[in-house]
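Left out: one protein chain. Kept in place: all the others.
Think of it as A and B in the order they're written, each chain with its own count starting at 1.
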Amino acid sequence: MPAGSPAVASGAVQAVSVPEGRTRVAGRVTWLSDYGVYLALGLLLSFNLVFTPNFATVANLRLQLVQVAPVAIVALGMALVIGTGGIDLSVGSTMAIAAALLPLYLGYGIWPAIAVAVFAGGAVGLVNGGLVAYGIQPIVATLGLLVAGRGTALVVADGRLVEIFDPTLTAIGGGQVLGVPLPVLAALTVAAAAGFVLRRAAFGRRLLAVGGNRPAALLAGLPVRRTLVTVYVISGVLAAMAGVLTTGRQGASDPSFTGLLIELSAITAVVVGGTPLAGGRVRILGTLMGALLMQLIIATVIQHDLHDSTARMIQAAIIVAAVYAQRDRSGT
Amino acid sequence: MTTGQAERAAPFSPAAGTGRTRLASLARRHGAALVLALVVLLGTLTFGSSFTGPGNLGAIALDASYLLLVATGMTFVILAGGIDLSVGSVLALSGVLAAYGSRWGTAGAVLLPLAVCGLIGLVNGVLVGRARLAPFVVTLATLLFARGLAFAVSQEGNRVYIIPADLALTRIGQANVLGVGVPVLIALTAFAAAGVVLNRTRFGLRVFAAGNGDGHAAELMGLPVARIRVRVYVLSSLLAGLAGVLIAAQTASGLPTLGEGRELEAIAAVVIGGTLLTGGAGTLGGTLAGVLLLKVIQNLINQVGTLSSAYQQVVSGTFLVLVVLVQAALARRRRQ
Partner (left out) sequence: MNEPVCEAHAISKRFGGTLALDHVSLRLDAGEAHALVGENGAGKSTLIKVLTGVHRPDGGAVRHLGRPVSFSGPADAQDAGISTIYQEVELAPLLSVADNLFLGREPITRLGLLDRSRLRREATEVLARYGVAVDVRRPLGELGLGIRQMVAIARAVSARARLVIMDEATSSLAPREVDRLAEVIEVLREQGIAILYVTHKLDEVFRVCQRVSVLRDGRLVRTGPVRETSRIGLVAAMLGRPVAEVRRGVTSFGEAHEVGRAAPVLRAESLVREHALHGVSVEVRPGEVVGLAGLLGSGRSETARAVFGADPLDAGSVEVAGRARRRWNPAIAIRSGVCMVPEDRKAEGVVPGLSVRDNITLAALPRLTRGGLVSRRARDRVVDAFIRRLRIKVSSPDQKVGELSGGNQQKVLLARMLCLHPAVLILDEPTRGIDIGAKAEIQALIDELAQEGLGVLLVAELEEIVEGADTVVVLRDGTAAGVLRGAEIGERPIMELIAAADSDGAAGGRFDD
């Protein structure tokens, strides 16, 4: 260790003081990066309640939630991966693989087919996690599976869209329990489970330790590699679940378009939700809200006769604002 | 350990580095070209003239030239330690703007898109280089923005601007010289120019320096790292923009849906070409080989009538993973 960094030199602890004005600004920025997503969501909702006709109808709200559910599920897996300081680009292709496998195994019954699809998602995650644990950068490792995974899905399905008429699957994609659509219920369940695991399970603590300070995790004897592999497996399984839900809602297995570019929406939701890309911290509720915010932006823009394209440009601005807010935190 | 003792025995002779590391760097630099040669040989033996025929090769060249432009810009960005996800969208935006600008003649069709793309590159560069935001997220945002703008200009894709057939641009875009498409020649010229910039100018050398260890060393050496970063993003956007203009010229129209996923293909080509994703080392020659390899594999899979085109992706993706695995394994052995 190089000698004499100021704090060390003194033997004192709070050696470096920060000018007050700066602390206050940084505090405000930190607050924004933590709670900005709720603020933005609140503003957008209020705007819609006042200015958007037919916004506050059950049907519309239900539609918005159903549409955001698969993104939210994928984003939750992504949030865990990002919590370890990684990233998973392969989620969209994993959804496609799951979608492609469903009709092939439908002959054994819907539940075995779903099991196979989810298992395949876990297998993709295993490969991702293995590569990352071996020391390959998460971006490249999962980029490889993004490309190869989509291809595999298309090969498996022979490139075709297959309509599926299975009452159970349709119910999974479109059914309701007490008026709550099943995909929404699934997303909420996953969020609750993820929150529970992060708070209560040993795995959650390990995950945050690996992302927060990897050398420290190694020196504390934590199984860093196993943790990494597990988190990518979870991401893969969740993506496969999202693929099953999407297929059920569409009533068709569409390996070309299922999950296309969803990795970008998921990363956006996570980042906007206040989870730092550097790892060490995961915000579950923020991620859900981030996904919802992005969905609502599109909905709002469309219902005001503006265009999809406007929504994308607004989303871009929000992403930059979100990372900018995070930057100042890491700076202090 | 043996390495260490060799060094101790003769501390200042070149023998200190081992043959093994030399082999590793050789494999990294020329691996893609080697595999490309093998694949081409295999293709020639298997398919004969349906592969080597001028029509087919011309099609490969045309297809590859757009990717080459994008991948060339990406090489600069990655060498400088960054990444640019926005290039696919920028390419589409550029095509749409070229078609839109063609109402003011060829000049409008070229200058409008390049100006806008340059601006987007500038935004990327300033946010990454000066504000020090994560390049992955910044360029993810501009990916969305450029795609949105492309759709906005083409009225949500409902309006397809056509470039007049009598415009010089269209004629150039669709012309052949000695059987080679003019876009191919333009792409190769741009590639060669980029090669000179990267390998023969101070700027080029400093791009490498900026990508060594987060640019920390380059800063200590007194190099203007932030300015270098800004420039590579501008360059990347301009080259993607040029590709968009060329596609528009060739197809006489601009489609906002173009180039989706191109950024990933370009990254794959660069990495397969031996450029380290962490920056600091790599070659444009490798990128060329990477681009050709991807496109030749695509073409060959198309040649096999029974294989769906999806196998292209399977092969490309698997190949990418294998390349980085080999790189990681070599780096590991070097460390020991």
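The rule is short, and it goes like this: a contact is a pair of C-beta atoms (placed from the backbone, for glycine too) under 8 Å apart; a residue touches a chain by one contact, two chains touch by 3 or more.
Note that this is a predicted model, so its numbers are computed, not measured.
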Contact residue for the chain not shown (choose from A:Ala40, A:Val81, A:Val116 or A:Leu208): A:Leu208
Full-complex contact with the absent chain, from A:Ala192, A:Ala216, A:Leu285 or A:Ile302: A:Ala216
Option touching the unshown chain, where B:Ala165, B:Leu178 or B:Leu220 are the choices: B:Leu220
Sole contact to the chain not displayed, among B:Gly101, B:Gly280 or B:Gly317: B:Gly280
Residues from chain B at the interface with the omitted partner, ascending: 1, 4, 7-8, 11-14, 16-17, 21-22, 25, 196, 199-202, 204-206, 208-209, 211-213, 216-218, 220-223, 276, 280-281
In chain A, positions touching the absent partner: 1-17, 200-203, 205-206, 208-209, 212-213, 215-223, 280-281
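In this section, only the chains that are shown with their structure count from here on.
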Residue ranges of chain A touching chain B (in the complex, touch as defined): 87, 89, 131, 134-137, 139-141, 143-155, 158-159, 261, 264, 267-268, 271, 277, 307-313, 315-317, 319-320, 323-324, 327
Contact footprint of chain A on chain B as seen in their complex: 83, 127, 131-134, 136-138, 140-145, 147-152, 155-156, 260, 264-265, 267-268, 271, 277-278, 308-318, 320-321, 324-325, 328, 332
